[in-house]
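This part shows chain A:
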Amino acid sequence: MNLLELNWGLLAPELTIIILAAVITIADLVMSDKGDRKIFGWVSIVGIVIAIYFTLQQLGSPVEYLLENSYRVDSFGSLFKLIFLVGTGIVFIMSINYIDKEEIPHDGEFYYLLLTALVGAMIMASSADIITLYIGLELLSFSSYIMVGIRKKNLKSNEAAFKYIITGLISSTVFLYGVSFIYGLTGSTNLLVISERLPEAFTNGFDFYVYLGFFMILVGLSYKIAAVPSYMWAPDVYEGAPTPVTAFLAVISKAAGFAIIIRILVTIFVPIVTEYNFADPSQTEFFFFEATTYLAIIAALTMIIGNTMAIFQSNAKRLLALSSVAHAGYILIPLASMKSPLTMSIDISNMIFYLVVYLIMNLGVFTVVTIVNRDADTEDITSFRGLYHRNPLLGVAMSFFLISLAGLPVSAGFIAKFNIFVSAITVKSYWLAGIMVVTSVISYFYYFNIIRQMYMRPGRTEAKLRVSNSLQFVILLAFLGVLLLGIFPNTLLDFIYQNFNLADLFTVGFQR
Partner candidate 1 sequence: MVPLNAYLAVGAIMFSIGMFGVLNKKSGIIVLLSIELMLNAVNINLIAFSRFGFYGNITGQIFTIFTITVAAAETAVGLAILIAIFRNKGTISITDLNIMKR
Partner candidate 2 sequence: MADLLTRPFSWLNLLYISLAAVIMLGIVLFFVTYAIYFERKVIGWIQIRYGPNRVGPKGLLQTVADVFKLLIKEDIIPEKADKALFRIGPMLAYLPAFAVIAVIPYSEKIQFADVNVGILYYAALSSITITGILLGGWASNNKYAIMGGMRSVAQMISYEVPLIMSFLGIVIMTGSLNLIDIVEAQKDSTWFIFPQIIGFITFLIAGNAELNRTPFDLPEAENELVAGYFVEYSGFRFAFYYLTEYVYVFAMASLMTVLFLGGWDAPFGLDFIPGIIWFILKFMLLVFYLFWVRATFPRVKTNQLMGFAWKVLIPVALFNVLLTAVLKILNVY
């Protein structure tokens, strides 16, 4: 293990961000207290762009292993890294103007915590070892905990942070407990080694522990994506956190959660065969493809709870929190409808596509929410009243984002949902597809309620609402993204399908 001979270029995206975080941390220390820290934001954006460039360079190259196989650079990880990087970049643009206000008292800290959280997410996406993965998870989590509570004089923020950390820790403990059994059965934390040894343990009468591990891992990881059973934190945390942080949690943190769920569940559990069928190999029964039924139940409950609870919310951020819970349910559907190895690749690609779309539209929504809430000094959805008259383009953009969130055409959200829907129908999970569609209809109610506020109610004031240039840029970007992906989804779809290779998740690249 000569680390000096390591191919550092493979770690370039991560290293860029890490160095950036370190430099900003030091610069923050050196800078006088009164110094303007916006510059950090811009520097970070530049760094993120560089990291995006590095990540794009890595796309399409074969799987590479690093650090004793604990880290792997593969298409799956790179695609997710792109999501994280782009998302965080947009959050940065959102924040730079947001934190003028006393909202975030420690702006320097905020910037580098965002970066460390990003690093955590990137590590999560790319790790092939549960220890590395866990470190990434906790790096992301702890940065988020602090960011949620960064308004330390604000009781809401405190509460949110405490609820978040408690839920997060319980969940990660449950996850670890599950992992400990998997480790006990296989003696390794390397995902690929586990995937080789676990089937053996399963067939040798330790299936109970495999099930135990599966459920605990599932339950433990569900909090990151805010799905049942660990979704309860979402409304409070989203409400209490500063809005850019909320956006980060809703988008990047959630995507990271999905990355880790896919990576672990698919890599570890798919090779387990419950019943061999030597006569007809295509009839062989797999553990995972049966266990997805439980995922389906989780997805269904998540959709139902998220969408029905969202109806009763009057706080915009709580509403979006529950909407993001609901979306977690939607995104789980492709995973839940993996019933045969044939469609797995497509299903995962669909999830990635959805996450990209979700990223774009959600960041758009949160940008608008940031602007509106700041102007109105309240987070109630009545703050949207008369928005259309005050700034028509903002109103149109927001309605379009909401329409996309609701999954109506002609928006990217529709295509994304449609893909997922097809996944479910393909495997004949009509009930799941039905729940998805019906809950989507329920969701019209609260999404269009915001639209109603914007168009059909008079505002408290008719004054024009000014939007700073950077935020305008974000909104424009998101708007175009949602529209263009809605009309020409193939640009992104093909990109994902070409660059995602399912085999990457299973390729064993070392000798033992």
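Selection criteria: all candidates are chains of the complex that A comes from, given by their letters.
We take it that a residue touches a chain if its C-beta (ideal position, glycine included) is under 8 Å from a C-beta of that chain, and two chains touch if they have at least 3 such contacts; residues count from 1.
Since this is a predicted model, take the numbers as computed values, not measurements.
> Pick the candidate touching chain A in this complex: 1 or 2?
None of the others touch chain A; the one that does is 1.
> Give the list of chain A residues in touch with candidate 1 in this complex.
So the residues of chain A touching candidate 1 come out as 130-131, 134-135, 138, 142, 145-146, 149, 152-156, 158-163, 165-166, 169-170, 172-174, 176-177, 180-181, 183-189, 197, 201, 235-236, 239-240, 318.
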